[in-house]
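One structure is given here, and the rest of the page talks about it.
Only a single protein chain was left out; the remaining protein chains are all shown in position.
Order of writing sets the labels: A and B. Residues in every chain begin at 1.
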Amino acid sequence: MTPALVTLTTDFGEDGPYVAAMKGVLLGINPAARLVDLSHQIPPQDLLHAAFFLRHALPYFPPGTIHVVVVDPGVGTERAALYVEVAGQRILVPDNGCWTLLEAAGRPDQVIRLTEPAYWRQPVSATFHGRDIFAPVAGHLSLGLDPVRLGEPMAEWVRLTVPQPQVSGGRLMGEVVFIDHFGNLITNLPAERLPPGSLRVRVGPHDVTRRVRTYGEAEAGSVVALVSSSGLLEIAVSQGNAARQLGAAVGTPVAVESGHGGG
Amino acid sequence: MTPALVTLTTDFGEDGPYVAAMKGVLLGINPAARLVDLSHQIPPQDLLHAAFFLRHALPYFPPGTIHVVVVDPGVGTERAALYVEVAGQRILVPDNGCWTLLEAAGRPDQVIRLTEPAYWRQPVSATFHGRDIFAPVAGHLSLGLDPVRLGEPMAEWVRLTVPQPQVSGGRLMGEVVFIDHFGNLITNLPAERLPPGSLRVRVGPHDVTRRVRTYGEAEAGSVVALVSSSGLLEIAVSQGNAARQLGAAVGTPVAVESGHGGG
Partner (left out) sequence: MTPALVTLTTDFGEDGPYVAAMKGVLLGINPAARLVDLSHQIPPQDLLHAAFFLRHALPYFPPGTIHVVVVDPGVGTERAALYVEVAGQRILVPDNGCWTLLEAAGRPDQVIRLTEPAYWRQPVSATFHGRDIFAPVAGHLSLGLDPVRLGEPMAEWVRLTVPQPQVSGGRLMGEVVFIDHFGNLITNLPAERLPPGSLRVRVGPHDVTRRVRTYGEAEAGSVVALVSSSGLLEIAVSQGNAARQLGAAVGTPVAVESGHGGG
């Protein structure tokens, strides 16, 4: 049998020893575990960023994959540590809501609060549960441990509030929810709610009227609107950086109406 | 038998979900595949950078390794998607020339245009063929799929034009073609074309006259010329950053002549 896959997602960066320590602890428990780095470049403590990341990455993995997610501004406080089964994936994560966009695919099959210290590294530090709780629990799970042994089922957990699109005066109103490495602006406006044909998109103070199917259809440097690979309205600059060029950030308002012919 | 090795090289960075989605899709098809990250820090859409990277990384891998390369400014346009066998390696890559420096080792054994959608993820998005075409095809190849089933053989493909050294007025003329993480300037001038002994190297407006075998031979902060680990003339600053110190960039002209004794 192929040894279990365990993915790692953190905001720890790679310059310090934190990610390496987690890998060491996990492999110390299950030397055969197969580690897959997803990202250690989640912006520090940015739960909305983490939520978007997980929503658009985890569903592609084979069912039963174990995902360790440590973006944890509340480490060492009373916030719970969770084991979650949702959308076929198994997630170890602080109870801060960053996994809850995956609930869109249905209620989680199981949410367990990690309370059984037998599966933790001792002593547990106050500031690094990635190394002391999440990594060792992942190691034990990857060896086949039944998750019911990790703690008690929970019925309530923190949910992330994400901005929802609104309609106002015939315009679809939303905002930028994610900016990728290329500076593309991903909005919370789903493709199926966009008017067909040409669009007029207002991004902060800027108007975008060119709608394309893909970046390369427009000459370099031009600002375009398109449907992103995640099915959301995206504003991009062909071979450029829309965030920089338009001065946009997460939270920048975006309004969409039908264009007036042309396009 | 050891499961297949699949390497990943992209310009996606690690803050967004794109690399993670590709890994998920690939492992969803072949959970036993062994993923090796080469780089996700190719500068956005920089094909020359990608070409140099691949030329100096891929030949070291065991024959038959599958390499997924996604630096793809033309995604979703008419540009082809390719399977290439060259120099013993197997490469999945957009038809943009970034793999063609590897042809220096001989013509490719096989170039196939990916046209068989049975091996793709459906629906195929217009902007993310890494997830929807290259990763799933790599998954199937890693399970042993015969590449002839992926599409039709091609006889022509895009080749990257790279600047070639010139001789003019007794001087060897070239340019900076790559700048590494340390700020070392790698040129297109091969070691075997350099005059023996002392050199006078002009880098933009700067003269470099100190030739060394390795960085540590010079005191910290001094500018030196040496033969890089890739066999090319390199300009470096001992324990410093030559790109920053000399204000040089890819494309900065470099001219070499024999030094006048001394050294």
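As a convention for this text, contacts are C-beta pairs under 8 Å (C-beta built on N, C-alpha and C of every residue); 3 or more make two chains touch, one makes a residue touch a chain.
It should be emphasised that the depicted structure is a prediction, and the values quoted were computed from it without experimental measurement.
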Contact with the hidden chain, among B:Leu5, B:Leu145 or B:Val162, goes to B:Leu5
Sole touch to the unshown chain from B:Leu26, B:Ile42 or B:Ile235: residue B:Ile42
Even though one chain is not shown, chain B touches it at residues 2, 5, 7, 9, 34, 36-43, 49, 52-62, 65, 178, 180-182, 213-217, 226-229, 234, 239, 241
Missing-chain contacts on chain A, rising order, are 3, 11-21, 23-25, 27-28, 31-32, 34-35, 37, 44-45, 73-77, 79, 125-128, 131-132
